[in-house]
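Yeah, one chain of the complex is gone here, protein chain that is, but the others are all in their spots.
Note that the chains are named A and B in the order they appear, and that numbering of residues resets to 1 at the start of each chain.
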Amino acid sequence: MTPRAFRESCAKAAHDARLRAILDSSTRHFQETRSAEMDAFADREIHFARARAARLAALSRLPALLETLERNAEAAGTKVHWARDAAEARRIIADIARGCGAKVIVKGKSMVSAEVDLDPALVAAGAEVWETDLGQFIVQLADEPPSHIIAPSIHKSRQDVAALFRDKLGLAVEDDGEDIPGLTMLARRALREKFLAADMGVTGANMAVAETGSVILVENEGNIRMSTTCPRVHVALMSLEKVVATLEDAASLLRVLPRSATGQKMASYVSVLSGPRRPGETDGPEEAHLVLLDNGRSKVMADPVLREALLCFRCGACLNSCPVYQTVGGHAYGSAYSGPIGALLTSLLLPPEDTRDIPYGCTLCGACKRTCPLGIDHPRLMLRLRERICGGRPPLLGAAHSFLARHPLAYRFAVGAARAVDPHLDLLPRLPGLGGLSEFVDSRHPPELKTPFTKQLARRKKSKERA
Amino acid sequence: MSRDAARTDILFALHQGLSDAPPEAVAVPDKPASIPVGPDAWERLNAFYESLGVRLRLAKTPAEAATLVAETAREHKAASYVRWNDLPDGLAAACDAALAGLERLDAAKRADLARADMGITGAQAAFLDSGSIALSAAVDRQRAASLLPPMHVCLLPRKVLLPDISALPELLRGCRDAKGLPSCLNLVTGPSSTADIELMLVRGVHGPGVLEVIGLDWE
Partner (left out) sequence: MRVLLQIPCLVEDCLPEIGLAAVAVLERLGFDVEHPVGQTCCGQLAYKTGDVSAARALAKRMFDLFPGPDPVVSPSGSCAKMLRTYPQLFRRGTTDYARALELAGRTYEFCEFLASQPAMSRLSPTLRTRACLHRSCQLDGSDAPARVLGQVRGLTLLDPARPDRCCGFGGLFSVQFPSVSEALLEEKVDEILATQPDMIVTAEPSCLMNIGGYLARQGGKVPVLHAAQVLAKALGDSPWTA
């Protein structure tokens, strides 16, 4: 999985009628549900502003807050670890797994664990690893990456799922998967076994509260509660920008996050975890760990414009609003993160040579920015990334155009020559080396080069003067 | 030591980035006023519960509450249950009496929780703007009692009803003791659900598929 192939993947996806039909219906569904709830959300702009302020305040004091978080988490009995990069995160968590002799590990949906490619390291440490969010479970069986932040298996039909359960789990599936609740119950039973047998649960974290050292997890299924209640050991892997200062800040975010993600006033379950089980308690982990992941984020913090991408609390609304995502889906990005915010994060966290095309896969329409409850200005960040990629060395055609534009006589001469030679633009766009310009004129009749406006205006003025 | 090196590197890089380009100050708008808890509190709660597929019934006395619990068990053909010891107003004993025909299992034992048909808990709070019920873990308040059994019956006292989630910080701080915050606070808003297969809503995927709330409508 790599973002290097982004342009080809986009072209392929655009021609995949089945994928496009699924993307169309699912993104519309998410948008409609969300918009109905947002219309009913009293004082929504104030709540959005408070949520944004909480995130901004956290970023502006990030190092101090992380130290406070560490202190309070450890006071509550949580062991805090710091991972500079993906390899370090994998090593830390694999060591924890080996240290507790974990044979069965259950996982809650965690994009950051996909970002660091955690699962193979846990398998290498000698454990069976089970994704337990139903959508993640399905794509794990299919050996595919998730295709959407909120609904990872949205690209799979019920028949696809039935086939997976049959072929990969050996389950008896009736009716070729027609009965979706039935399929879901099969998954519940299969995963219930794993929860009860699991030695360790690994989750992400929606946020962490510095004031109390707590980790907060939001879900609808209950698999995160299961993963943090049944096994002896719990590991929360969190990208370090997700800390907030106070419980008030956390409440501000919780007011907005479920509404923006799925159009719910509140998700089915929110867990506020502050350390392992207390003496005398009979459920909950005996050992709690929090792994703070950097993996390029501290570098992003140094850019005052680009650091806005770190405000994101992963609601997924920008994905559903993006015309490009609506057409190509999540896999095309070749990264744990897709859609507008995914394009930004992928470009910021991965090596530049792998992500050169990503910021250009955007029409700058601004639908993402208008939808984002935290006010992230995705188009502005996209342009800043383009500036970095361009690096003062613009592509040849662009440089030629800019040169001409700075020299009006040369510009007029060039246009005049083109108009003399090829006024209907039949030939010029099809010259070699002009990339997709040829495809452009395949699907669109090119504009004509006409008598320039300036000349026509002058003629009009003259004839008016004569009249 | 590697851990200290990673910690130092990360904190240093963050300090560096922020001091090179300090962020601007942010104005925080005031929190909008909460709609206070009024005489229509139960109606407000019920408005959410209908769309979430949760049934809310009110009891005027502990005896009535226990009767409703027994009715629920009968309707769902429950043969066994677990319950918190920490239930208000003598309801632990009252429920045991009303559920005499069922097998009472031990909420402290994983195997029992896993086979119980019904889990009975109290509640530390409920937020009226979303229908969320807060359950904080403690020695006599097992997390898994509201998670493992397929049906969760929640005994919700009127006096713990709160306006909205902005009350969460105070609630948590109120739960604090010498050792700190509770190890776990769960907000439960409806049954477990998913729509991961073709966006079709299914209830009861990992957590309980049925949530029954019995409002304890007395002082």
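The definition used in the following text is that a residue touches a chain if its C-beta (ideal position, glycine included) is under 8 Å from a C-beta of that chain, and two chains touch if they have at least 3 such contacts.
These numbers come from a predicted model, not from an experiment.
Note that the undisplayed chain, when the full complex is considered, contacts A. Considering A:G99, A:P120, A:P351 or A:G436, the position touching the chain not shown turns out to be A:G436 (whole complex).
Which of A:G280, A:G392 or A:G433 touches the hidden chain is settled by the complete complex: it is A:G392.
Contact with the chain that does not appear here is found for just one residue of A:V104, A:L383 or A:L428, A:L383.
For chain A, the list of residues touching the undisplayed chain reads 7, 10-11, 13-15, 20, 323-324, 327-328, 357, 360-367, 370, 383, 385-392, 394-395, 398-399, 401-402, 404-406, 408, 411, 415, 419, 434-437, 439-440, 443-454, 456-457, 460.
We adopt the following convention: only the chains that are shown with their structure count from here on.
Chain centres here are Cα averages; for chain A and chain B they lie 30 Å apart. In the complex of the two chains, the chain A residues touching chain B come out as 25-26, 29, 42-43, 46-47, 49-50, 52-54, 56-57, 59-60, 62-63, 66-67, 75-76, 81-84, 88, 132-135, 138, 151-154, 156-158, 161, 180-181, 183-185, 187-188, 191-192, 195-196, 212-214, 220-223, 225-226, 228-230, 240, 246-248, 250-251, 254-255, 264-278, 280-284, 292, 294, 298-304, 307.
Of all residues in chain B, those touching chain A in their complex are 3, 6-7, 9-11, 13-18, 20-23, 26-32, 48, 107-110, 113-114, 127, 129-132, 137-139, 142-144, 147, 164-166, 168-169, 172-173, 179-200, 202, 204-208.
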